[in-house]
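All protein chains but one are shown in place.
The block that comes next holds subunit A.
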Amino acid sequence: MTTENLPGLPEEPIARTGMFGSRDSGDTSGYNRLVVRRPPKLVSSRPYGSYFDDVADALEPAFADAIERVVVDRGEVTFHVRRERLTEVMKHLRDDPALRFELSLGVSGVHYPEETGAELRAVYHLCSITHNRRIRVEVSCPDADPHIPSTVQVYPTHDWHERETYDFFGIVFDGHPALTRIEMPDDWEGHPQRKDYPLGGIPVEYRGAEVPAPDRRRSYS
């Protein structure tokens, strides 16, 4: 059978096989043959729609090489920016009259252990009060070299937010005035929001049955 005319099969890496996360018994259900692949990496192309084209127009002439990709998903736009150019891009986003993202809603971190070379992400949500627009800027760094330039100079509100992201993910924001832990105790070891950090907990007895700790329970994901 020729496969030339068939639509391309998903080539994304396998996220998991089987069901319920059980590995310890023989497959009597057939569920273990189930394969779930990772969601594809999105890249949007022009026209982005809404005001996203205007933002991209104002950003791209000066920073075409700084933007890795643009994703438009569920009515929101994400600009993936190279970390080397982050502070320039942020400054431009804040100061350019066509952009004017005066208000930053802080930094959020995400850990994708499977995305080799871009495991750690810092996600910035910016809001323009002048134009009533919102965008998201995402920066990645590899786990082996967890450094992202600090943007406190551009948005002073990032002071605590970068400390929080450092505390929970171990991303080092170079140039931050005092990058210390903020939520966890100063002598804490590890960065709790990373995916390789266990949730912890103990089994609890309830009406004669033992309920395992939350991270030991059956998972359907």
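Brief remarks on what is shown
The criterion applied here is as follows: a residue touches a chain if its C-beta (ideal position, glycine included) is under 8 Å from a C-beta of that chain, and two chains touch if they have at least 3 such contacts; residues count from 1.
Everything below uses one rule, namely that contacts and distances are computed from a predicted model.
Choosing from "Hydrogenase expression/formation protein HypE", "Tryptophan synthase alpha chain", "Simple sugar transport system permease protein" or "NADH-quinone oxidoreductase subunit D", the protein name stored in UniProt for the chain missing from the display reads "NADH-quinone oxidoreductase subunit D". Where subunit A meets the omitted chain, the residues involved are 15, 36, 38-39, 42, 73-76, 78, 102-106, 108-111, 123, 125, 129, 132, 134, 136, 155-157, 159-161, 164, 181-185, 192-193, 199, 214-215, 217, 219-221.
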